[in-house]
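One chain of protein is taken out of this complex; the other chains stay put.
In this document, chain identifiers A and B correspond to the written order of the chains, with residue numbering beginning at 1 in each.
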Amino acid sequence: MLEPVSIVGLSLGYAALYPYAYGSSAISSEARAVREAVSAVVESAERSQVLFGEKSVAISQIVSLAKECAETGWDGDEAAPINQAVIHTAVKFIRALPNDVPLPEFAPEPDGSISLDWIRSRNRLFSLSVGSTNRLAYAWLDGSDRGHGVAQFAGERIPPRIIEGILGIMNHGNVTLRS
Amino acid sequence: MSGSDLKLLHPPIVEAVFDVDCDMPPALDLAVLEKACVDAFRDQYPKSRAQFLQEDRIRQKVDHPTQVFTQRKLQAFQFLQEDEKQLVQIRMQGFSFNRLTPYTSLDDYLLEIERAWRLFVKIASPVQIRVVRLRYINRILLPLTNGTIDLEHYLKVGPRLPEEDHLRLAGFLDQYVAVEASTGHQANIVLTSQPPENDRLPIIFDITVMSTETAEPENWAWLSAKTQSLRLLKNRIFRKTLTEPCLNLFQ
Partner (left out) sequence: MVTLPSGLEEIIADDEDLARYLTSSSQFNATMVKPAAFLPNPKDRETSVFRHGSEPRDRLWAIGVEHAAGGRNLHGAAICKAHHVREAQLEVTADEPPPRHAAIRGWPFSESDPELQKARQKELAAVIASKAVVVHI
């Protein structure tokens, strides 16, 4: 029976398959068989415009940005290039984003990270940096309130406080913002 | 046979994984820990491997030689027993203990899991436990009769066809996510078929149960209790997915 449960932080739908499709700590040949079977399903879903179209566009934007900022000094001032590990993590983040959370805009950062920005207005925004580690730095403005924090992202589940932060700024439901 | 005291003579487990995902210290460099890890685990796990995430970029311009750029990022150290049936992993995100077949009972491995966990805490200094996860991958060989099988005879939960008369099931992948209301523990179940082998249809029954409660890494009592709670959930899922005829295959 399907019952309402708190789903913040749960990976649902195709996102629930990503831990199997994109690597886990299991090493048996049966684990590999599961990974191959699930990967086929995930690849099929990601070819669908309805199921994955917007995320596919977002991933293309990440790749384009990385190409634009692939060399040192892309800002005219010794900015570090965006490397493959950063692209990889950013793409995993987008894949893991629940479907009811709006997709961000992207911007390059001088240390080679990618900034994911949810901008509602100039005084209401949530900004998160994807770098080369699995710790995400984020900051937010909400009128005169503001804050910052760090959250872990191992590649599967986006921390609930990040989801709540984004939804709180973008006004999806009554969510209390906290740092 | 209840889900809490599941005892099978020949359990179909091919791999059991105990994962603990942690907040690791900021600016952790896994490479720096290599010697300490090798020294700590060498006596029980003489083989070691580093696991990398490798990205290959191929650049091909007209009339130019192909250029390949490779970037590798260290993801984990694996420490294996001589027969490679049991291993400990020190990962960027935490700790894993894997036991491959032959597998007896979690009770037989808990002491070693505790020992390895305490070594991990001492070496890597994790800040906080984030996720505790048990993953049990079972491979069940179901008998075929004249190349066919009635899956409902063995599986209480499984694939169904819209037209039993005109469609023949050629393969399946079932997956669902559930939350245990009383504990908040999550279960992610995958059931999939493999190509038939002689007179048998292999089914992979992959159960992952996890808790996202946070805790101090030094608190083994908490971690042990959490593991037992997850184990009970896993056993209930296993027991209630399979019919008695299926369970009898493992006795």
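The criterion applied here is as follows: a contact is a pair of C-beta atoms (placed from the backbone, for glycine too) under 8 Å apart; a residue touches a chain by one contact, two chains touch by 3 or more.
Remember, it's a predicted structure, so these values are computed and weren't measured experimentally.
Contacts to the hidden chain, counted on chain B, fall at residues 26-27.
For chain A, the residues touching the chain absent from view are 65, 68-69, 73-80, 105-111, 113, 115, 117, 119, 121-123, 125, 127, 129, 131, 133, 135-141, 146-150.
Definition applied: only the chains that are shown with their structure count from here on.
Separation between the centroids of chain A and chain B, computed from CA atoms only, is 25 Å. Chain B contributes residues 14-15, 17, 19, 21, 23, 26, 53, 55, 57, 71, 73, 76, 78, 87, 89, 91-93, 96, 98, 100, 130, 135, 137, 139, 173, 175, 177, 179, 181, 186, 188, 190, 192, 194, 204, 206, 208, 212 to its touches with chain A in the complex. Interface of chain A with chain B (complex): residues 3, 5-6, 9-12, 16-17, 19-20, 24-28, 30-31, 33-34, 37-38, 41, 83-85, 88, 132, 134-135, 150, 152, 154.
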